[in-house]
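Before we start, here is the structure in question, set down as structure tokens.
Yeah, one chain of the complex is gone here, protein chain that is, but the others are all in their spots.
To keep things simple, chains are lettered A and B as they appear, and every chain counts its residues starting from 1.
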Amino acid sequence: MINLTIDKQQVSVEEGTSVLDAARQIGIDIPTLCYLKDLNAPAACRVCIVQVEGRPTFDASCVLPVQDGMVVYTNTPEVLAARKQILELFLSDHPFECLTCERNLNCELQRLAKRYGIRDLHVEGERNHFLIDDLSPSVVREPDKCIRCRRCISVCENYITAFIYRMVERSFQSIVGPAYNGSLMESPCIYCGQCITVCPTSALREKDSTARVWEALADPDLHVVVQTAPSIRSTISEEFGLPVGTPVEGQMVAALHRLGFDRVFDDCFAADICVMEEATEFMERLKNGGPFPQFTSCCPSWVLFCEKFYPQLVDNLSEVKSPQQIFGALTKTYYAQQAGIDPSKIFVVSIMPCVSKKYELLRPEMRSSGFQDIDAELSTREFVQMLFQAGLDIKKLPEEKFDSPLGFASGAGVIFGSTGGVLEATLRTVYEWASGTPLKRLEFQEVRSQEYKEAVIHAGSHELKVAVARGTGAARRLIDRMLEGKKEYHFVEVMACPGGCVGGGGQPIYTETNDWNEQISHRVKRSRGLLELDRQREFRKSHENPMILNLYEQYLGKPGSPRAQELFHSGHLSRKLYAEEALLVHD
Amino acid sequence: MNNLMDNLEDQVAKIKSEERHILLCGGVPCLSLRCHEVKEAIYAELNEHGLEGKLKVLEAGCIGNCKLGPSLIVYPEGVVYRRLKPENAREIIEEHVLGGRLLEHLLHKDHDSEEIQHRREDMPFYKKQKRLVLRNCGVIPPDINSYMSSQGYAALAKAVSELTPEMVIEEVTRSGLRGRGGGGFPTGRKWQAAREVQAAQKYVICNGDEGDPGAFMDRSIMEGDPHSVLEGLILAGYAVGAKQGFIYVRAEYPLAVQRLETAISEAREAHFLGDNILEQEFSFDLEIRVGAGAFVCGEETALISSVEGTRGDPNPRPPFPVQKGVWGHPTSINNVETLANIALIILNGSDWFAQIGTEKSKGTKVFALAGNVRHTGLVEVPMGTTLREVIFDIGGGIPDNYEFKAAQTGGPSGGALTADHLDLPLDYDSLRAVGSMIGSGGLIIMDENTCMVDVARYFSDFNRQESCGKCTPCRVGSKRMLEILEKITLGQGEEKDLERLESLAVLMKNASLCGLGRSAPNPVLSTLKHFRQEFLAHINDKCCPAGVCPELSRHFIKEEQCKSCGICAKYCPAEAIIKDEKTFRIDPSKCNDCARCAQECPFDAIMAGKKEKEIARV
Partner (left out) sequence: MEKTRIEVKENYQELDSVLEKYKGRGGVLIKALQEAQEIYGYLPREILIHVAYELDVPLSEVYSVVSFYSLFKTKVSGKCHLEICSGTACYVKGMKDLLEYLDENLSLKPGGVSEDGKFSVSTANCVGACSAAPVIKIGDELYGEMTLKSLQKLLEEHGHE
């Protein structure tokens, strides 16, 4: 243990602790901006400076290891003045747009400006003006609001491993961005939006779709249908002050009815179809001896990652579309027919934890109904924004039920939103089909993992090696070991985001901690509600969901039938990493 | 005199007496004055006179007094011919080499005494110097044989066969040698720290980035005496226990890269590099890394990033490079000149070294003397020599009868010294005490035509451009600082700006991540301190006293062009033009810069803006 003095108080901490953490242990909260423990520690922003006795200059406490006998001051007038000055320097190169900014009241820079009582800037001067990159369907970059904290660099490099961002140029005009400070569209970005969730400001945000949805809702000619992704029902609650992960399914449905949607359906229903189709595809592969592993394909970022970084493996991706797209295709065909509505008059909105789905719905193969299957996607954050605008408080709403016919899901469909959920949901079906016996133990604890985990499952005569990779970085490591011949699998689930969709790029941004692992566990906590909902379900396996069985009987035929193929399957492309020509041209 | 110096002089004497030969300066300043054309002319003459192969022509690095360049020395007399043109080659060969007659018009004449100075030894420029690090520069060619015949690699041989690494460190520690790269950190202590870390892999690096714009001594050493750098680095490797070294050279120095490459392969061949050096346990090899244009890469942690092949991003210390350096391995980084001292210390002992210099700054220091001074070039003096001796005794003072105004030491991280500091001993602590630093040894002399606000603006601009952009105080602070200074030079300054500058400077010093940002305010702070009046003149009187800032420069009459016709005085609405004995003069306190006089003068004798500078005159 190391003993030191911080602001005249004795502290005893483990070796290797930072001064910042040591101070926190005695209740002194040193501010930070760039630091995200265990992910990003460039010591760049300098707002966490402290004075250490005997050292000639201030030190960044986020990276300064404690030493025996160290005497630290965190709040001297000089330190406070310097922090204020640093914040003023930040603001002197920052647009004053808080009132019209997406991160208003949830911005770490703004919060510090408030905390330090910044009232005017003592120096002002030229500001950087960069082009806004809104060419991608998912992520908008507004570099003018970037504070060069490098968190996006770190998350994209270490967790996602797409390596999109770097510092570009140097000195005052240096900026964090893709190559050439160009557009994300020119880069191998997979639109997972993880960079958005760690960005302390509004320099990164999703492409806004709320206006389009309000418009559709107000259009008397349109029949507006909404589907909600599994995870939403337990992640909007935190935005209304409820404990993290509180399931509010019924209230959410009520809110959607009040917003004016004509039908409120459940994306989990589509997830059940997804399971049926993927399980069928898997059984086929078992029969034909491969290709293995079969990779899940319900995460569009993961699909894009595979297409770009491992084009040689695209045939391993399951051909089944994501639940969002299955739902869209079904709504504009089956549902349109059932309800007797012209599919061109149906406007399908999906509410997803995701910004990648905004990109997915535009993929050319996502038009099996003859129309663009999904018209607009709202992230959780955008949905909550609409609820605020409409004055709808989840806490005050009654519980209502999803509408028929696409609203009744099994527990398997619900756990899609949590890491390992897709694999587990599929296995619940595969096991029974492969072994012919009912599955006794429903929860595969082995695959509910933090990074990536694997399990061997004996289903009848089959010994199935399965794995779950949490994050594309984990997938990369898993695949590399596979390609080296060190590992083989039959079935692998990959979700791009930490914790799966509960940690998606469109989920509420949690700025209460500067510890990456704590952020992840916060996200994982959101899935508690989903697991609970699963347990409460009458039906927990997709192939036992009577509504699903009914749909196949009535409309689709068997899983994997030609009609199912036409609507729910698609191929994958191998893609180039970089656009040859620049799309966003700086002068 | 100690034995090395005796030997050295013997050595020089030997080369000199060997036979008649010519030593050509091939240093870069001379190259920039087309000395290679002179060289080619000499060879052509030799050819013509059938002397090819008979008369030895040696090409050395910078001889030192670059202001005489292109120059050559004819031995055995040691006669220096200066300011040569290719056309001079014929007379040198015919008259001197063949005819034995001196060519007086090509000899250097002392500007004061008008006395002709034949030989280097006669010139005050050399007399007051103590050339230890530069012992070989401009004396012998940069090849390994010449180096070895002047005791080269003797220190290495001694160390690996007689001294343990600890003893080498002990010797260097006791010598009191401090880093010449700017920080002045005791070299022995750095080595000790690197030695103590337990690690399978360690590195030593020679920092040849020489980023200070206005300094070229490291360049001259690497080009003129590359083996002395190699020997120092190999000894460093031996001392700290490293098997691999890097020499990081800035890309602007292609000749240095080339000379070092040659030197490395020579040393490898001679078995001073590679496995089991000199048949001992010790193995060591070297690689050159060429920079790509970034001042910050001279900073240790940035240099490490650059050696690793990425942006030169500095990183927080601790961990220090000696704990975690290149690819996480302990790394000891030393400056070129520091390393060029090592062999001398090992050979002659720490006591010998410690007797040179001052109490806390041992040995000599090489300065790159440039700017408004008569004899620009490389100057090596014992630490503690005064500024006056360097500028006036060695450098010959300020040309064209202008007044000395300031000397910048430490480049963009240092500060200005004024006439009040002329008797200040040049050593680490004295300079630091007056807000400057010895830095790497750039010494830029400025005369009265230099505007100190503009100089502060210049360094500020340099530091802004070179800021890596990583940390806020430096990235934004350096920009804001520059903007304030620009405002002042444009005549839009207010007194409050000085406070703003000072407070920004304090922030940058205290809160920046690396040495660049921490020292960037130094030039501003020191000019503010010593030349506050000049700032106030810009701010309050809207006048640039040195006549440099165009917006604040007053109209003046060029004496030599004025025909005293008096026309201007008639037109001046402010009656600011007065007759002074013979010529006319503009009274700056009355003139409002309307420019009328300049339009009317039939002889174009009235100028606005800066006073004539050297350039405009030629």
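To be clear about the criterion, a contact is a pair of C-beta atoms (placed from the backbone, for glycine too) under 8 Å apart; a residue touches a chain by one contact, two chains touch by 3 or more.
These figures come from a predicted structure and were not determined experimentally.
> Of B:82, B:108 or B:311, which one is in contact with the hidden chain?
B:311
> Which is it among B:245, B:377, B:477 or B:547 that touches the chain not included here?
Residue touching the absent chain, from the options given: B:377.
> Just name the one of B:32, B:149 or B:355 that touches the chain not displayed here.
B:32
> Just name the one of B:251, B:433 or B:578 that touches the chain not displayed here.
Counting the whole complex, the residue in contact with the absent chain is B:251.
> Which residues does subunit B use to touch the chain missing from this display?
Against the missing chain, subunit B presents residues 28-34, 66-67, 69, 210-216, 219, 251-254, 289-295, 306-312, 327, 368-372, 376-378, 408, 411-412, 442, 444-446, 450, 455, 458-459, 462, 468, 613-616, 618.
> Across the whole complex, list the residues on subunit A that are touched by the chain not included here.
163-170, 178-180, 187-188, 577-578, 580-582
One rule holds for everything that comes next: only the chains that are shown with their structure count from here on.
> Indicate the whole-number Å distance between the mean C-alpha point of subunit A and the mean C-alpha point of subunit B.
Using C-alpha averages as centres, the distance is 55 Å.
> Residues of subunit B touching subunit A in their complex?
Going through subunit B, the ones touching subunit A are 294, 311, 313, 315-316, 318, 464-473, 475-480, 483-484, 500, 503-504, 507, 509-513, 518.
> Mind pulling up the subunit A residues that touch subunit B in the complex?
Checking each residue of subunit A against subunit B gives 42-47, 49, 57-60, 63-65, 78, 82, 85-86, 89-90, 92-93, 122-126, 147-148, 166-167, 169-174.
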